[in-house]
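Dumping the structure here so I can ask a few things about it.
Of the protein chains in this complex, one is absent; all others appear in place.
Let's turn to subunit A:
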Amino acid sequence: MSSTILSAENLRAAGETYLERIGEADEYGAVDLVLGLLDGGVPAERLLLELIAPAQRRVGELWAANTWSVAREHGATAVSERAIAAIATRTRTEPTRGRLTVACTDGEYHALPTRLLAEVLRLRGWRVDFLGANVPGPHLITHLHQTGPDAVALGCALATRLPRAHATLTACQAVGVPVMAGGAGFGADGRFARLLGADAWAPTADAAADHLDRGLPGFPDPRDALGHLADEEYTHLTRRRGELLTRAMTALTAAYPPMTAYRDRQLDATAEDLGHIVDFLAAALYVDDVPVFTGFVGWTRGVLAARGVPAAAVQAGLRIFHDELRDFPRARHMLVQGIEAARAGTDLEI
């Protein structure tokens, strides 16, 4: 392969081919492609961040627009995992710097961005322990005691995991290990990383690696509690989740007649969607941020529209929660904004 492949243009073209191959779950094709580029002189870090990462973002969009099935999406991601592993095997480096732990938040399954970070850090000479998706807090802490890393890089892709990310972050700091936060869950500008007291935040894997090059504090300082949680809306909402959803399902059947014809699986899916509304509402209350909720409503409206569920159903769901949560002024305000977002949103176009 010639060295012209190094140009961003050519890398983008290769990215199209890569996306096609992972879309067909063509593991060998995808691995051959990335190893070919690697042998042709494209640096491993660029392959990870400029080929695989954008392709995976595209996979998420294609799923959201219902262009790709969930099976195709998962298949593509599994193939990308293999491609990353192939790059890692080919570029094995001897660690020359300190030790880092890279993990996804408890309950977080979007492991690929975090995996990419782990590989970039490895390429930069760190000794990296990658703990994978859905790392329970106590498991992570045990690991920290046993290995004593210089820092933890904690990935959180979904805002709903922020409360658990906060617990994990605080626990890491309590055992004296500073935490760098990353991933879309912490906000595009990292505002939730700051709010929850992370020692550092980075928007991308290479920015995270650069930041770690500059070093983190040796020992994190204790943080203040989140003042807005004093109204206990978050606590009561999460405690009443089950009861609230049972009542919402009943009320929604009355408010949205097509539901009476739903089959078991459709009912399960509806309950799941309502569950997501409550979870995002809880997360928005936890970080006291309306856009967390309205952003989710806009997105979910698009995803459901692509699957033939009208915006009216989303609005009906939000209204039911608004009526149920009488003693929750903060949550009600967010729901009002959410209803507005469901009305104003536009359909996803892919």
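The rule is simple: a residue touches a chain if its C-beta (ideal position, glycine included) is under 8 Å from a C-beta of that chain, and two chains touch if they have at least 3 such contacts; residues count from 1.
Everything that follows uses one rule, which is that contacts and distances are computed from a predicted model.
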Mind telling me which option in "PP2C family protein-serine/threonine phosphatase", "Cohesin domain-containing protein", "ABC superfamily ATP binding cassette transporter, ABC protein" or "NADH-quinone oxidoreductase subunit NuoF" is what UniProt lists for the chain we can't see? "PP2C family protein-serine/threonine phosphatase"
Where A:Leu19, A:Ile87, A:Ala153 or A:Val177 are the choices, the one touching the absent chain is A:Val177
Among the options A:Pro43, A:Gly190, A:Gly275 or A:Pro291, which residue touches the chain absent from this view? A:Gly275
Cross-chain touch to the chain not pictured, restricted to A:Glu27, A:Glu119 or A:Asp199, is A:Glu27
Considering the complete complex, of A:Gly36, A:Gly242, A:Pro258 or A:Pro310, the missing chain is touched by A:Gly242
Give me the subunit A residues in contact with the hidden chain, please. 25, 27-28, 69-72, 74-75, 77-79, 81, 106-107, 109, 133-134, 136-139, 141-142, 144-148, 164, 174-177, 215, 218-219, 241-243, 245-246, 249, 264-265, 268, 271-272, 274-275
